[in-house]
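Yeah, one chain of the complex is gone here, protein chain that is, but the others are all in their spots.
Then we have subunit A:
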Amino acid sequence: MANMSLKKNPMPSQDPNVRNKNFDEVALGYTEEMAIDEAKRCLNCKNPKCVNGCPVNVHIPEFISKVAEGKFDEAYGVITSTNSLPAICGRVCPQENQCEGQCIRGIKGESVGIGRLERFVADYHNAHGHQGGAPAVPERNGHKVAVVGSGPAGLTCAGDLARKGYDVTVFEALHQVGGVLVYGIPEFRLPKAIVAKEVARLEHFGVKIMTDTVVGRTITVDELMDDMGFEAVFIGSGAGLPMFMNIPGVNYKGVLSANEFLTRINLMKAYLPDSDTPLIHPKKVAVVGGGNVAMDAARCAKRLGAEVYIVYRRGMEELPARREEVEHAEEEGIIFKTLCNPVEVLADENDDVKGIRCIRMELGEPDASGRRRPIEVPGSEFDVDVDCVIMALGTSPNPLIKSTTEGLEINKKGGIVVNEDGLTSREHVYAGGDAVTGAATVILAMGAGKTAARAIDEALSKK
């Protein structure tokens, strides 16, 4: 008998006033009882719309029915047959726009907590290990594939190919594996130990990883293929240069990109006393932008003890961040200054930031993106007293690979041009993730890695 409660089982989490002072994980995860109860809310639809909403097509009703039966290990097998990084997706996917957005239960009440269940299954597996020992490593097929970048796109592509027997090497520019999962997304939202576990699993399947290797500088795509014998290359090098507003004062001391702020905190652990990496400890911070990265930066700044404002030019309804992140940020005491846009950064005689001048906005007709266009209200400027401004406005694709790979077609925005299989203008060179689309989500990058892995397998298995 299905559980017909209109509400999801709530997610146990740290108290907002406690967690906004530490970097431990916010959401604590379902217990076995909660997971089974939530799983029973799934109607096991004949034509499951949720699966279509998932970029990697996780067999959702199938894994949820295993959870309902208490067969958590089997549920894990179902998920990982299409998704290499379930503990990560269960935490950072924008489920409300994907699987849960399609859930039939969401029409009258709340959708099934698919993301929470995915997380539960992955965490259960990580805590209890695999029944019957580690999964078998497939026989090598003798084909060599290089993956550039160890973020969600690269790890997914590498994982899928390794499971098919390919000899895969991942090249990572930074000293740690995980790309945006380690330098961008904070510990309190995605513990780094979880990323490390997922990476260890890929290594178990034979994936080799080379850190400290910048493709485009240390080695080029052509050298990977011509000198090192890789038959195909997947480029998942991620987003690149952060965007800044073209306003006066944007280079003052105390103005930094969200990428820089988050990298210092997440990758370099600069909030811990042992770390040699410097970090500013601002008193009042304005984070400009409304996406997940803006929420992450704001919540990190809060944890460093600052009073934090989110400055966003549209309204609360239009915030592009995951709904849960916005809710968590509000609970933690982040102040939202929506419908307002910076026009100037103010500083003292030493160039230290002392404020941000904003102008009020109102929403006009929808623009090309379908969202209502923000319009300045003349004469409505006002100053906000802050000593730090963090720009979270997105990024443009990294220039290193395109400038060192001849014949690689690039679009106007700097993204690598690919066809529906992820194939670039160069033979046997594939690409996906933010390097192609510009800043997007973890799961879309994973979807692209998966598509490319399938295409690479088709191309190489014919050889």
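One rule holds in what follows: contacts are C-beta pairs under 8 Å (C-beta built on N, C-alpha and C of every residue); 3 or more make two chains touch, one makes a residue touch a chain; residues count from 1.
The rule is simple: contacts and distances are computed from a predicted model.
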Complex member absent from the view - protein name from UniProt, among "Ferrous iron transport protein B", "ABC transporter", "Sulfide/dihydroorotate dehydrogenase-like FAD/NAD-binding protein" or "Sarcosine oxidase, gamma subunit family": "Sulfide/dihydroorotate dehydrogenase-like FAD/NAD-binding protein"
Selected residue (touches chain absent from view) among A:Glu32, A:Asp212, A:Glu327 or A:Glu458: A:Asp212
Among A:Asp15, A:Glu139 or A:Asp276, the residue in touch with the chain that has been omitted: A:Asp276
Options A:Leu400, A:Ala440 or A:Ala459, residue touching the unrepresented chain: A:Leu400
Touching residues (missing chain, whole complex) on subunit A: 173-175, 183, 211-214, 217-219, 238-242, 244, 250-251, 253-254, 256-257, 259-260, 263-264, 267-269, 274-280, 350-351, 395, 398-400
